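Apart from one protein chain that is not included, each protein chain of the complex appears where it belongs.
Our next item is chain A:
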Amino acid sequence: MSDTHIDIEYTAKLARINLTDEEKEKLSGQLDSIIGYVEKLEELDTNGVEPTAHPHPVYNVWQEDEVKGELSTEEALKNAPAQRENMVIVPKVVD
């Protein structure tokens, strides 16, 4: 097991998730042990190996830019937590 220690405060901020103090403590312990486990990949020599992003890569997937099966504004907004006059209501972010 390596001695990697995740900066839980910083990483949770990047992930946009507020954590309670108890969550921070619990998660950082668990994540340290998971990261310790995944570091076994360091044993492998991967010099010259191409990375795989997709198992069966397809390239240059083009299609005509046509409107199909569009949603009405009403339907598109139906799941919004708050809305008015065909717009999503959000809190004020600038003074």
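Just so we're on the same page, a residue touches a chain if its C-beta (ideal position, glycine included) is under 8 Å from a C-beta of that chain, and two chains touch if they have at least 3 such contacts; residues count from 1.
Assume contacts and distances are computed from a predicted model.
Selecting from "ABC transporter permease", "Threonine dehydrogenase-like Zn-dependent dehydrogenase", "Glutamyl-tRNA(Gln) amidotransferase subunit A" or "Zn-finger domain of CDGSH type-containing protein", the unshown chain of this assembly corresponds to "Glutamyl-tRNA(Gln) amidotransferase subunit A" (UniProt protein name).
What chain A contributes to its contact with the hidden chain is residues 6, 8, 11-19, 23, 27, 30-31, 33-35, 37-42, 44, 46, 49-56, 58, 61, 63, 69, 71, 75-76, 78-82, 88, 90-93.
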